[in-house]
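Not every chain of the complex is shown here; the ones you see sit where they belong.
Chain naming follows the written order as A and B, and within any one chain the residues start at number 1.
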Amino acid sequence: MYELGVCYRNIQRADAAVADKMAALGSATVHEAMGRVGLLKPYMRPIYPGAQVSGTAVTVLLQPGDNWMMHVAAEQIQPGDIVVAAVTAECTDGYFGDLLATSFMARGARALIIDAGVRDVKTLQEMGFPVWSRAISSKGTIKATLGSVNIPVVCAGMLVTPGDVIVADDDGVVCVPRAMAAKTLEAAAARESFEGEKRAKLASGILGLDMYKMREPLQKAGLKYID
Amino acid sequence: MYELGVCYRNIQRADAAVADKMAALGSATVHEAMGRVGLLKPYMRPIYPGAQVSGTAVTVLLQPGDNWMMHVAAEQIQPGDIVVAAVTAECTDGYFGDLLATSFMARGARALIIDAGVRDVKTLQEMGFPVWSRAISSKGTIKATLGSVNIPVVCAGMLVTPGDVIVADDDGVVCVPRAMAAKTLEAAAARESFEGEKRAKLASGILGLDMYKMREPLQKAGLKYID
């Protein structure tokens, strides 16, 4: 439930060094490292492939068909931030285009995560400003009704608190609570460190059945092989 | 983002007298009184028509296809509670049926709000235990993986904190944060008090255009009548 008509100027951001390192690990590894929670719904898709970012969340709550608060949010952006936008009702309108992206980039934003639509997607790709959204739509918005900036929001089914770490790539978008960021980074990096060895074994033809010692538990669970 | 594997036993419930009075006002009036926020997504539908309830939220976070934590939640129910269940991924399985409903009723629960499926719906209606859900499904669930009880959850797009007031009827489900409950009740009752007079006027043929004095603002906005 949301407090409307407020903009919090001082938010506690997760440690920048921690937030910056998450991108390289990717959303899947970070999501695993948190115990398989924190993922925004998979309808959130990148508007172009290949972007991989992490940063600290500046949140914005929008009204349906109204992007007024995006301009309020722009002023709160600091270098390294990712803007996370929720709407009070389901909406696919194009809240964001090349002009707002220009402004966000000038402030140091790395990306936009929006549970609504965006437009000017060809230009956004040329500018190199990545967006994860639920829709792409030419439909513009008005500037008439207040929402809020930097309150906790539910974006694509996930609670995002200002200052949390956002990790986004072609696989999806994950939110890491600020208090768990350092621990999660460590756990994710540990997971990552084993991947190369595993990959080499699997590439050589060793089966996961053997590498993960699954044959016995499968047998115990009752798996029957039939010739 | 969720803390897994915990059950909070002591939650601060909204004032019972306040929570109890919300049902009569209905979800639409309460939603208006909060400034049009707090509504769970409209895919949440009652399994049978006519139920109208309010109460304090006991929350449960479930894993996909696993209703183990429903039993943990049952023990935390106090008379006047409404159980609010979220799942860590989209799922339509039937997490809840007549046996759990019997247990919930014995503990004093008034309803279940679940962002997943339920079953035994004919029996639930006979028992008079209302449920608002996203689906109805015969598919049962297992009891294998921990979730949590009485942590803040996102249910059908809305953040629900344990102890919040839930209002549910044929129009949908609204969550009123505990801290706003008394003020919201007052505002909702005030709205309600004017409804009878308005209805009488409209029934007599007076138009909303005149009753709400809309003709001038419509003209200012540029409305043109064409004969």
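Note that in this section a contact is a pair of C-beta atoms (placed from the backbone, for glycine too) under 8 Å apart; a residue touches a chain by one contact, two chains touch by 3 or more.
These figures come from a predicted structure and were not determined experimentally.
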item	value
Oligomeric copy total, full assembly; chains in place: 2	6
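Here is the rule we go by: only the chains that are shown with their structure count from here on.
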item	value
Averaged-CA centre spacing for the pair chain B and chain A, given as whole angstrom	28
Complex contact set, residues of chain A against chain B	1-2, 4, 34-38, 41, 88, 90, 152, 154, 157-159, 164, 175-177, 180
